[in-house]
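Every protein chain but one is kept in place in this view of the complex.
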Amino acid sequence: MKQCVYLVEENELIAQNTYRMVFSGDASAFTAPGQFLNLQISGLYLRRPFSVCEWEEGCVTIVYKVVGAGTQKMATFKRGREVDVLTGLGNGYDVSKSGLRPLLIGGGAGVLPLMMLCKTLLAKGKQPSIAMGFGSAGEAFFQNTFEELGVPVSIATMDGSLGAKGVVLDACRMDACTYFYACGPVPMLKAVCAASCSDGQVSLEERMGCGFGACMGCTVITQSGPKRVCTDGPVFAKGELIW
Amino acid sequence: MKQCVYLVEENELIAQNTYRMVFSGDASAFTAPGQFLNLQISGLYLRRPFSVCEWEEGCVTIVYKVVGAGTQKMATFKRGREVDVLTGLGNGYDVSKSGLRPLLIGGGAGVLPLMMLCKTLLAKGKQPSIAMGFGSAGEAFFQNTFEELGVPVSIATMDGSLGAKGVVLDACRMDACTYFYACGPVPMLKAVCAASCSDGQVSLEERMGCGFGACMGCTVITQSGPKRVCTDGPVFAKGELIW
Amino acid sequence: MNTSITLCGVTLSNPVIAASGTFGFGEDFAKLYDINCLGSFSMKGTTLLPREGNPTPRIAECACGMLNAVGLQNPGIDKVISEELPKIAEFYHKPVMANVSGFSVDEYAEVCRRLNDQAQVGWIELNISCPNVHGGGLAFGTSPQAAGQVTKAARRATKKPLIVKLSPNVTDIAEVARACEAEGADGLSLINTLLGMRLDLKTRRPVLNNITGGLSGPAVFPVALRMVYQVYEAVCVPLLGIGGISSAADVLEMMLAGATAVQVGSANLINPCACRDIIEALPATMAEYGVKDLKDMIGGAH
Partner (left out) sequence: MNTSITLCGVTLSNPVIAASGTFGFGEDFAKLYDINCLGSFSMKGTTLLPREGNPTPRIAECACGMLNAVGLQNPGIDKVISEELPKIAEFYHKPVMANVSGFSVDEYAEVCRRLNDQAQVGWIELNISCPNVHGGGLAFGTSPQAAGQVTKAARRATKKPLIVKLSPNVTDIAEVARACEAEGADGLSLINTLLGMRLDLKTRRPVLNNITGGLSGPAVFPVALRMVYQVYEAVCVPLLGIGGISSAADVLEMMLAGATAVQVGSANLINPCACRDIIEALPATMAEYGVKDLKDMIGGAH
């Protein structure tokens, strides 16, 4: 973990209620896709956690959905604004386990950490494919980006306005999957784990007090006892979790 | 009273720890010198009251001393910043009582409301003079401005670095005074009232909850019972006060 | 969309009531906006005799809140009846709430008695929880026995709907609430301010002349919400939720916890149009959370 001051470079609407924010600043604490940062918003007490969607030297991107007071304020951040962030939080995905053809499964904002994971897997010569679920076509994002990377994309939307009608599991063949990486709402993760015969990793979300292991606010009970989503996670092996 | 959004036009250091802030915005609620505004500072709960030093259509000036959290934040306000203010607060000085040659007496920040008062008196053909007290030469301000207006100025500083050494009363002849207007710390006002044989008006300060009469936070007990400094004052006739 | 609620038999167009001590007798606000948009307002706490209140400073700044130690400055019940109520009649045409305080059970009862024939007064709010006067208010509010006693005496003295205002400075607020209900309270309002203090580092003395004062503002909202939730489970009478409310969302949250109506206090001091702004924002906020009739929210979280 590092405490840094980031500068907002971009903050643009990319889908319904969904913004992409690009920061310049020290990205050196990030070591694995699936890690997150914890961002201070003046006027609010707790920091807000966001998965890092992409990073390179001096540049970090998050994508966030406006859901409450904090993300509403973030949507008003202008270029050049300074933001206090804790960086390099969480364990991130373990890409060494992926096998040749891992399946990436994302629901809504859960698609975000999969972008960096996908690029990392490609860089290692793997052939990932991705299944994404959204509420409707207007909320969907990243389809083009994945396609430009040459990654097979399948999509489901609840209202059928894009791709298959239904949940993300309706857009992918879990039976053909040899290893998976999943991120999204708990019911989706639960369903994915139940449907999969293969091993995999899932990323959890929990309300956080600190984001770096101090408060025990984000505990999940696993096969090996209580674990902190912010430091022992957010990524857990499928076999670790008790649903 | 009016609730307005003001725009910061200038915010410059004019003496030790003392800033002059010029706003553009609706000045129509101000009707008398000695009135004040109540300014919201994000991150602090209560508004902060400041005498209006000068106003004209569309333009309002305050001068403030940095003494705590609020004024520290104000010192960082940049040109173009929007500020929420309650304007036209308080009764202000009654200039009709002044006679031909009123004496204006100000201690420290108490000099501020006297500037507008002085200009108003001049416009009415009166011949005011002013006595000002400061801690030291570095804290003094407005000497030139008053002199440019052709107003006789006498100054005292506690350390003798400018004008007479001592308090403001050491710089003026209360026995020759026919009417006075005073503003400054309570011990000074008390001494001025005690030393003067003439009638006069003094402006009080009190910690305020609202600044517009709602909370009874700023009460002073007068000859005619409890009065609110923010609405019945801040200016009171000498004879009203119980020291 | 329906924002009306019924409080002890009186129907209000919306549940937003300006809180006692933060709205004076309404006059300063009536100059700013038409205060007939309010559900109602609670007048400044009134005692039998006029009171000058505590010496200043009476106000201190806190994180997300403030301390006050006004000490029940008021013109006394007779002047409230002879001067303030007639003035109010000129700009406010709905029932007002009379906030009553005292230093003995008899004084509370006597003030209630004198209010009995005032047609403008829709409810009496018995303040047994003022932390800023010695030997007064708070002493009654921190013991179920004393709270019951003063409620009983006030109940005998008036036929107006009787609302007792509870103190949060207690171990078990539900116990005090039950005692008041048992002695005939028609409603309960909570919370009054939390006892707090600030020191001035320059003088090394308390900021407030009274040493301690009452904490109010958004800082106390979670405590107020919890107490409303607890008291809702302990009594059957309607509750007025008070403490830190400054938005329409806060109103909904307080009603979900169990409040039939709410009071907005300190927010009025910071934003003089706070009550009006909250009332105007109610319909949009209701729509956002799928609320058609505000009444449906009352106690919805239980």
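For clarity, chains are labelled A, B and C in written order, and residue numbers in each chain start from 1.
Note that in this section a residue touches a chain if its C-beta (ideal position, glycine included) is under 8 Å from a C-beta of that chain, and two chains touch if they have at least 3 such contacts.
In this text the structure is predicted, and so the values were computed from the model without any measurement.
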Chain not shown, its touching partners among those shown: A, C
Omitted-chain contact residue, chosen from C:S40, C:Q120 or C:N169: C:N169
Residue of C:A63, C:A89 or C:A287 touching the missing chain in the full complex: C:A63
Residue in contact with the excluded chain [from A:G58, A:G160, A:P187 or A:P226]: A:P226
Residue, one of A:V60, A:L86, A:L104 or A:M132, that touches the chain absent here: A:L86
Residues in subunit C touching the chain absent from view: 60, 62-65, 67, 142, 169-171, 194-199, 201-202, 204-206, 211-212, 215, 217-223, 225-226, 229, 244, 249, 252-253, 256-257, 289, 297, 300-301
Interface residues of subunit A (partner: the chain not displayed): 1, 3, 40, 44-47, 69, 86, 206-210, 212-221, 225-226, 231
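Throughout what follows, only the chains that are shown with their structure count from here on.
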Far-end chain from subunit B, centres as C-alpha averages: A
Separation of mean Cα positions, subunit B and subunit A [Å, integer]: 57
Whole-Å separation of chain centres (CA-atom averages), subunit A against subunit C: 46
Junction residues of subunit A, two or more chains touched: none
Where subunit C touches two or more other chains, by residue: none
